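So that we are looking at the same thing, I have put the structure below in structure tokens.
For this view, one protein chain was removed and the others were kept in their places.
Up next is subunit A:
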Amino acid sequence: MEFLRPATWSEALGAKAELPGALPLQGGTDVMVEINFDERRPEALLDLTRIRELAEWDMTDGRLRVGAAVPYTRLITELGASLPGLAQASRTVGSPQIRNRGTVGGNLGAASPAGDGHPPLLAAGAVIEAESAARGVRMIPVAEFFTGVKRNALAPDELIRAFWTAPASGPQYFAKIGTRNAMVIAVCSFAIALHPAERRVGTGLGSAAPTPRRAPAAEEFISRELDWDGRGPLRESTARRFGELVAGAASPIDDVRGTGDYRRHALSVMARRTLTWAWNDHTTALTGKEAS
């Protein structure tokens, strides 16, 4: 095994082009587990932690560009107000030590169906900035990024540079089922984002299908049903129907963490509850409010 330590982004892209089998390494919270347990022996590790700009974020033309290596801890402390759904999801990742090291870039690279960062990115409509030395930058909508269990749309010579998303323009929530409050891989998870200016609701499902995915029929239904102008109350039957449509978008498996039936049921409950919280916030004009 080789250990590559590029000092710059262009060096990293060059190294990945030369050695496509090199495994990018950032916080190590996935990669090092596989190495410690002898489950993976890549031809090289490509350590990206020396590339300073990967751990930075900024705002360009009203959109946030968040470097792939910004750890969860900083997403919570620095971006909690502008990305409340992602911040809520970040709080549920592992433990403080894991959140200090783990990153959304690593989450996307691993592309686990259970990754906590994915549902809020789907609900927000984020776009992934990938780059290769040969072809330059490629922008990939997050809904097209996940291609299979632990598979993503990256070419072998590409690296994840950042994700782009607008700061929340409405309430966002994330909910996750697990056995305790820390160190939990989601049994299933759900994210919702209200986009009032577009009269649209975004969704993201985790641990509910081979890949993280949206619930398009549920999004269309609720975007149409909500009283955007009058900010009228949400009918219980509407919230319940939304939950059913979210559950219908899942294709969960039975495994050690839960059965498919349980996951579908839990998704419908989480969808109904998070929609209710989000609509309450919207109607009381506490947009972008974060749950603690």
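As a working rule, a residue touches a chain if its C-beta (ideal position, glycine included) is under 8 Å from a C-beta of that chain, and two chains touch if they have at least 3 such contacts; residues count from 1.
In this text, contacts and distances are computed from a predicted model.
Chemist: Can you match the unshown chain of the complex to its UniProt protein name from these: "(2Fe-2S)-binding protein", "Response regulator transcription factor", "Carbohydrate ABC transporter membrane protein 2 (CUT1 family)" or "Peptide/nickel transport system permease protein"?
Modeler: According to UniProt, the chain not displayed is called "(2Fe-2S)-binding protein".
Chemist: If I consider the whole complex, including the chain that's not displayed, which of A:M59, A:V137 or A:M183 touches that chain?
Modeler: A:M183
Chemist: Just to verify: which one of A:V33, A:M59, A:A81 or A:V149 makes contact with the chain not shown?
Modeler: Of these options, the touching residue for the absent chain is A:V33.
Chemist: State which residues belonging to subunit A touch the missing partner chain.
Modeler: Residues in contact with the chain left out: 1-3, 5, 25, 27-29, 32-33, 35-37, 41, 44-45, 47, 49, 73, 94-98, 100-101, 181-183.
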